[in-house]
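In this view, the complex is presented without one of its protein chains, the others remaining in place.
Order of writing sets the labels: A, B and C. Residues in every chain begin at 1.
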Amino acid sequence: MTMKTLSGTLLATALAMAASSATGAEDDIFAQYRAMFGDDNPAELTEFQGEDLWNEVRGPKQVSLEQCDLGLGAGVVEGAYAQLPRWFEDAGKVMDLETRLLYCMETVQGMDVTELRQHPFSEQGQPQTDLEALSAYIAAQSKGMPIAVPQDHPAERAAFEMGREQFNFRAGPHDFSCATCHGQSGKRIRLQSLLQLNEPEGAKASFSAWPAYRIAQGAVRTYEWRMADCARQQRLPGLVHGSPAAIGLITYLGVLANGAEMDAPGLKR
Amino acid sequence: MSLNQTIIRGALLGVLAATLASCASTPEGQTGTAQAEAAKVDPAAAKKAALMSSFETSGQAGMDRLEQDHMQRFCSEYEGRPVPAEDAKKIAADATAGVRFPEDGDFFGDWHNGEWIAKTGKGMQSNDDPSEPNGGNCYACHQMADEEIAYGTLGPPLRHYGKLRGTSEAILRYTWTRLWNSHVYNTCSHMPRFGASGILTEQQLKDVMAYLFDPASPVNQTLETAAMEQAQ
Amino acid sequence: MGNPMRIRAVTADGNTTVKVLMSHPMETGLRKDSEGNLVPAHHITTVTATHNDKTVLTAEWGAAVSQNPFLEFSFAGGAPGDKVSVHWVDNQGDSRTDETVLK
Partner (left out) sequence: MNMHRRSFLTLSASVLAVAATATMWPLRAMAEWVRPKAAFEAKGMDDTFAAMGGTPEASTDIDFMTPEIAENGAVVPVTVTSKIPGTTEISILVEKNPNPLAAIFVFPEGTDPSVKTRVKVAQTCNLYAVVRANGKLYSATRETKVTLGGCGG
């Protein structure tokens, strides 16, 4: 367990304030509110749970997830999240962290993850799901590392392209696409500043902060949750967890965010 | 589906017949190897299959919502880019043809209801109750009344809307049309087609009109006035 | 038995600053679940912090302290090897104690 000093906290706060002004959000009226949180993020409680789950011997095969390859070799968690989604030869597809974790629980531990795949996110007031806890822990192990989502395999490039198209896909009764809200810079919805996600600056701010502790829900939410909840607000049908569109969007945002430092779990409204 | 959408969809069949035909022949929800097979045959079909496998019906949000009409398809393609003039003309013409003005000729309802609509963001989401009225969520994107500081900036500010513009027949028809289908004036507008897509009822549109134009509506007051009146 | 707390304690210039994150729903008793039923009140009522055996803070809380509560305070003293311990009790009789050792 790392012990952060108070001066570290102050530095982080100062950096957070500097960052918010650097992104042209000087007029962000929530800057003071966010700065008051410092780096004391309740997501840490979920990271702990995730760490235990990662190391725990579970499932019919009675092994821990330390046998799981997140892309950098079996059991390597440090830096793994910053390089996902990526192509996995064993599964024959591009997977993000959440899809990969379910795959490992299924194949490595022999667990039945049907239920978890159907309900990957906890209900309000309920304990975090294993997937949320594991995601928080794994993402935190990439803190400070540069995002490097690969575009080597043709399927990785295809995922990026699908994500780009999905981002602009207008549909449903309100004609909304991701770009409706996230295609311009310096805008806000109600009082919430909106990131422009189809260019690197906004994508970096987004990708590096998820998973995040969502204050409104008192829980850590994952990047797949973020995608699915945007789809809900776009009035689209339910975005399937681990689906081509979900992985595509995450790949698209990740590649645009390449080079930025991971700083998840973040803290969000 | 509204009459207007049906018309647009009809037009779309003419313009993009070839693409659509191949899409229409693709069964929904193909996955895995079927997807790979389709990719070899037709990339458009594969794309469609991947899309359909990515969503599932949730509450009132059915899979039919993934079917794009002409405007949606076109504006997705031209997102963030200038729209070719010819196409813009056609979209605007289709939009104009679909506008329905109030049958009784009265543009105004109750601004109090209009205020509720402007402030309410619920409606037509998968987790919304379809038996409840839809909101319009105007404040998500527009500044309106002084007293509401939580407004968005995706759309232009509408503060003192009626006070600044008056209530001529022309401005009423213009505003109604904006609410009904913004693409009449602004091709690939990001504003939902509240009338054309059936998000708000005719009565609700009248209520929003009243909220925008009524001199008594908070939209047309300055905060000091509102405070003084409250005190009296 | 509740979930573990996260306690950080840092000594500088003869003063020890303690930061605590607790895992607790802090239900007010006024929230309805997805089926429309009221979720019963469930919140921490008392928090006690000790430095070795000395009480350094006591707190009485209502349901208006936020979910997954955060608490920061500081006391005079603290030396490497000292124990800082935090204990809470909630209105349903649950409790939890965690501690950290000063470095």
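What to note about this one:
We take it that a residue touches a chain if its C-beta (ideal position, glycine included) is under 8 Å from a C-beta of that chain, and two chains touch if they have at least 3 such contacts.
Please read these numbers as outputs of a predicted model, since none were measured by experiment.
Which of A:S64, A:T107, A:Q151 or A:Q192 touches the hidden chain is settled by the complete complex: it is A:Q192. In the complete assembly, the contact with the undisplayed chain comes from A:R34, out of A:R34, A:R117 or A:R157.
Chain C meets the missing chain through residues 15, 28, 30, 45-46, 48, 50, 53-67, 69-77, 85, 87, 95, 97. Residue-level contact of chain A with the missing chain is found at 29-30, 32-34, 36-37, 189-192, 215-216, 218, 232-233, 269.
Here, only the chains that are shown with their structure count from here on.
Taking the mean of the C-alpha atoms as each chain's centre, chain A and chain C sit 28 Å apart. In whole angstrom, the spacing between the mean C-alpha positions of chain B and chain C is 48. Residue positions of chain B with contacts to 2 or more other chains are absent.
Along chain A, no residue makes contact with two or more other chains. Across the interface of their complex, chain B is touched by residues 162, 165-166, 168-177, 179-181, 183-184, 186-192, 194, 198, 231-233, 235-240, 243-246 of chain A.
Remark: chain B residues 47, 50-51, 53-58, 61-63, 65-68, 71-72, 75-77, 79-80, 124-127, 139-141, 149-154, 190, 192-193, 197-199 touch chain A in the complex. Residue ranges on chain A touching chain C, taken from their complex, read 3-6, 40, 42, 44-45, 48-49, 123-125, 218.
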